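Shown below is the structure under consideration.
The complex appears here minus one protein chain, its other protein chains still in place.
Now for subunit A:
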Amino acid sequence: MKKFINDPADVVAQSLAGLAAAHPELRVDTEEQYIVRADAPRAGKVGLVSGGGSGHEPLHGGFVGPGMLDAAVPGEVFTSPVPDQILAATKAVDGGAGVVHVVKNYTGDVMNFQLAAELAADEGISVETVLVDDDVAVEDSTWTAGRRGTGATLLVEKIAGARAEEGGKLAEVAAIGREVNAASGSFAYALTSGTTPAAGRPGFELPADEIEAGVGIHGEPGRRREKLRPAKELVRSALDAILDAKTFTGPVLLLVNGLGGTPLIELYLIYGEASAYLEERGVAIARQLVGNYVTSLDMAGMSLTLCQATDEMIRLWDAPVRTPGLRWGA
């Protein structure tokens, strides 16, 4: 393992300290381990809290700021945060109008956020939970853990964040978040595994000509192993999987997301292929975003996310946002 770290055990804490130093507009509680807008809590504003394991940066800490999250709770690398942490962040952003938890559908995240929401309710804070489960590579079924939350998390956080910023009520902010999730689908390919600092070795090994199809964002193997093919074909397969799973007639939001180890030169190439294929399939793109946003440490790979967008979603997508990881109009 070659990484710019001091000690594998201190990576999350030291990275948070660095984030705090680089962004004085954020407040980082290094004791309880959460990141919050410096002006929190804002009276009368619905608070938006998200979190999950570390290693997905800029998600979630990089999305704290006006127009998006009020707080983020990072756990250890790829490990969900604990209830105490989530509760502390929830209290820190509660301005009396309630708090929305954006939770990716992983057993650990779901359980820890659920326990935190119960503790918050005991303290008189109303919490609504928006569960993100957009990954179409996983079969959905009530008998399993269901689909994972991946790229659509960014869309949910941006759009629900904008709704909260303009004064939306608790139920409204949660409703638009759920609507975005329901309208979204994602699919990912990995060229390499990521390496967690604690493990010190890649989660899986791939021969030079093979890739993992249908991976999540935690370095876990995907649904199946395939031969590497030209980007054009991989993009088509990924989009076919998404278009088969849910109905997309357009206009859509399209996120071309790198998993941490794939350079922008490839991501733009992928965007070109994706936009051409969507045009062929008669799906118009309303807005697009290209970059490394929902990552899996240093995994080389990419995910595509489509969201069937309403006018309201597009309006909220365009609303000003000012965070370390996403910034426009403000």
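Criterion: contacts are C-beta pairs under 8 Å (C-beta built on N, C-alpha and C of every residue); 3 or more make two chains touch, one makes a residue touch a chain; residues count from 1.
As a convention for this text, contacts and distances are computed from a predicted model.
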Of the options "Dihydroxyacetone kinase subunit L", "Formate dehydrogenase subunit alpha", "Amino acid/amide ABC transporter membrane protein 1, HAAT family" or "Two-component system chemotaxis response regulator CheY", which is the UniProt protein name for the chain that has been left out of view? "Dihydroxyacetone kinase subunit L"
Given the contact definition stated above, which residue among A:A182, A:A199, A:I285 or A:I314 touches the chain not shown here? A:A199
Cross-chain touch to the chain not pictured, restricted to A:A38, A:A121, A:A145 or A:A276, is A:A145
Residue among A:P41, A:G216, A:G258 or A:G325 that touches the chain left out of view: A:G216
Over the whole complex, note the residues of subunit A touching the chain we left out. 53, 75-84, 106-108, 111-112, 115, 137-139, 143-145, 148, 196, 198-199, 203-204, 216, 218-221, 223-224
